[in-house]
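Take a look at the following structure, please.
All protein chains of the complex are present and in place, except for one that has been dropped.
Let's turn to subunit A:
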Amino acid sequence: MTIPVQRGRHNRRKKRTVRRRLPMRYLLPSLLLVALLAMLMLRGYVHSEILADHRIQAPAPTTQVPADVLDGGPVIDARKAGEPAKTLRIPDHKIVLTFDDGPDPVWTPRVLDELKKHDAHGVFFVTGTMASRYPGLVKRMVDEGHEIGLHTFNHPDLSFQSTSRIDWELSQNQLVLAGAAGIRTSLFRPPYSSFSDAMDNKSWPVTQYIGSRGYLTVVNNTDSEDWKRPGVRAILERATPKGGKGAIILMHDSGGDRSQTVAALGRFLPQMQEEGYEFTHLTAALGAPSAHTPVTGFALWKGKAFVFAVDISERITGVLVVGLAVIGALVLVRFGLMLLLSFLHARKVRRKDFSWGEPFTRPVTVLVPAYNERECIEATVRSLVASDYPIEVIVIDDGSTDGTADLVDAMWIPNVRVVRQQNAGKPAALNNGIANARYDIVVMMDGDTVFEPSTVRELVQPFADPRVGAVAGNAKVGNRDSLIGAWQHIEYVMGFNLDRRMYDLLGCMPTIPGAVGAFRREALDRIGGMSEDTLAEDTDVTMGLHRDGWRVVYAEDARAWTEAPESVQQLWSQRYRWSYGTMQAIWKHRRAVIERGPSGRFGRVGLPFVSLFMVVAPLLAPLIDVFLLYGLVFGPTGKTVAAWFGVLMVQAVCAAYAFRLDRERMTHLISLPLQQILYRQLMYVVLLQSWITALTGGRLRWQKLRRTGVVEAPGGTPNRRKDAEKDRRPVA
């Protein structure tokens, strides 16, 4: 391992070189996330989940309301400051139908159809939230000659609100009207209002204030109370004005099932028209100029932009909800499958009479590729020497600059050979080692990994079965006492005891971990050894073996102890290589999908399976967190938290089972909740970054960068090369 002093110095240098690259890797994912959240916020905004206020004022005294208003008509004109408010009445034989709370995607069109059929007009008092979601209906209302009035943006009881909130409710509502139909209106109806004589000391000041802003406040004469769904007959009875008088009738085209309203209209309109009534909109009934004024210029575009953004957010959240359902199902299916298959696998390999064949006793070669591993290499080699199995050890020194090779030489251990080479990368080192190996089974490990005495024996037993081409061991995190170490420990234990057992039984193990794995040399030779095509040569070679028809299995008792990255930065670059390398490997072996024989079987079963769970599912995983945030802030907070804990429990159960299979102490599971809110997010940001790299043709750039790394390595930045070396892949 690096010595701390050096690490400090190195980091400083690294920061300088990385700074140029850094913004992109943080910027794109975070921009995406911010955009997503903004969309969700907008959705919450127009679905009245933000700023919603459902309080309703209790009745109050009426001492401050002028008697003229209490006894007056349903249209209150308080626009002129200093003058007492006037009220206006609808002339006889005229009816102004008013519809509140819309537009509604289902019922408003039917109401409009009904009005059109009978050549009637009315006034729609729309809320900003609904209008912004269904701007087309607002446009249709205006086009068909109806009048639009404001009914606030969010439908709060305005007597609870400050004047600035009232201003905001009105201006947002106008903004939506401008965006939807290109108009402003001067009509207003307060939410929860009824008749003029229902004005009281709480609502009257609001009415005065709104009048001072230039609006006519429109209440009603007859309330159909259609929202109670009392039946068509009752609606008609309540709506009908007495004795040929003019009236403003209150109805609703939104807020639930309005079939009764539509049916009532179908009877009411012809019936009243026969009685000589005319259905007109408000200003026509009063003989006043239209309440609409066209909006132009910047205000128009602002409105259009808002309506457009709402439209986009509606669509996106629709897609997101589907995505959330998909990911939820995927996660649960995966956990279920893992539990089932790992149970079956454990039962199978732990049966007393289970064996791979005759006990495997032939000596094997252990390859230790090492690059600047002087701190660890001695412990590594000693742990191999302590092995209870006949082995030959080959340390391949990949051009180390810290005397790693000399250190091993100086140990003077028979059966331990050192092969030196110019720095050429891990795949080349492994190929070099394979060429030097004496035996036909090669075990591969990392220079900083420690084996138990029985590891090699356990690892090679499956080769008794001649169909087995490679065996994955069980890598364990040694430094598990730090938080980041504990998280990786949980991840490794789950990865090895659930994922890998599942892949074993499904016959599609995607990766032999670089830290502990064994290969049949014949199999390696057939697929051309390790390749440098991808950043994850272990995944690449494992897929190659599958395509060649070999079985790849998991040996649970072949434990290797390894040190997990301790800093976020190291972890980041390690995982970035893994996820990007996996993508490269999947892409490289894509042709397997259409091939015949074992390759085709792997291509059509294993490859899609691996892609789904390793590449697609993690991409959708952020949705869980996005909706968690959304739910916490706007949604049903309690339910959201409960759902989150539900998912956490499922994970805890799976993790506990994995720990039990591996006979690990459960204490580390205490860091699972924090892992869910800190670590997982890091992982999928890394994956997102890999996707971005892949989609923007980063492949070429990476290779170039990689070459520079090789060139630089002997003199300058050993750590970067070193990171690349440590390409262990313990987690599926």
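Just so it is clear, a contact is a pair of C-beta atoms (placed from the backbone, for glycine too) under 8 Å apart; a residue touches a chain by one contact, two chains touch by 3 or more; residues count from 1.
Here is the rule we use: contacts and distances are computed from a predicted model.
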Query = UniProt names the one chain left off this complex as which of "Serine/threonine-protein kinase RsbT", "Cu-processing system permease protein", "Peptidoglycan/LPS O-acetylase OafA/YrhL" or "RNA polymerase sigma factor"?
reply = "Peptidoglycan/LPS O-acetylase OafA/YrhL"
Message = With the missing chain put back, one of A:Phe306, A:Tyr492, A:Phe519 or A:Trp561 would touch it. Which one?
response = A:Trp561
Note = Only one of A:Glu278, A:Glu314, A:Glu375 or A:Glu595 touches the unshown chain, namely A:Glu375
Sole residue of A:Gly323, A:Gly485 or A:Pro622 that reaches the chain not shown, by the stated touch rule = A:Gly485
Remark   = Missing-chain contacts on subunit A, rising order, are 1-7, 9-10, 372, 374-376, 378-380, 382-383, 386, 400-403, 406-407, 409-410, 450, 452-453, 476, 478-483, 485-487, 559, 561, 563, 566, 637, 664-665, 667-668, 670-671, 673-674, 714-719
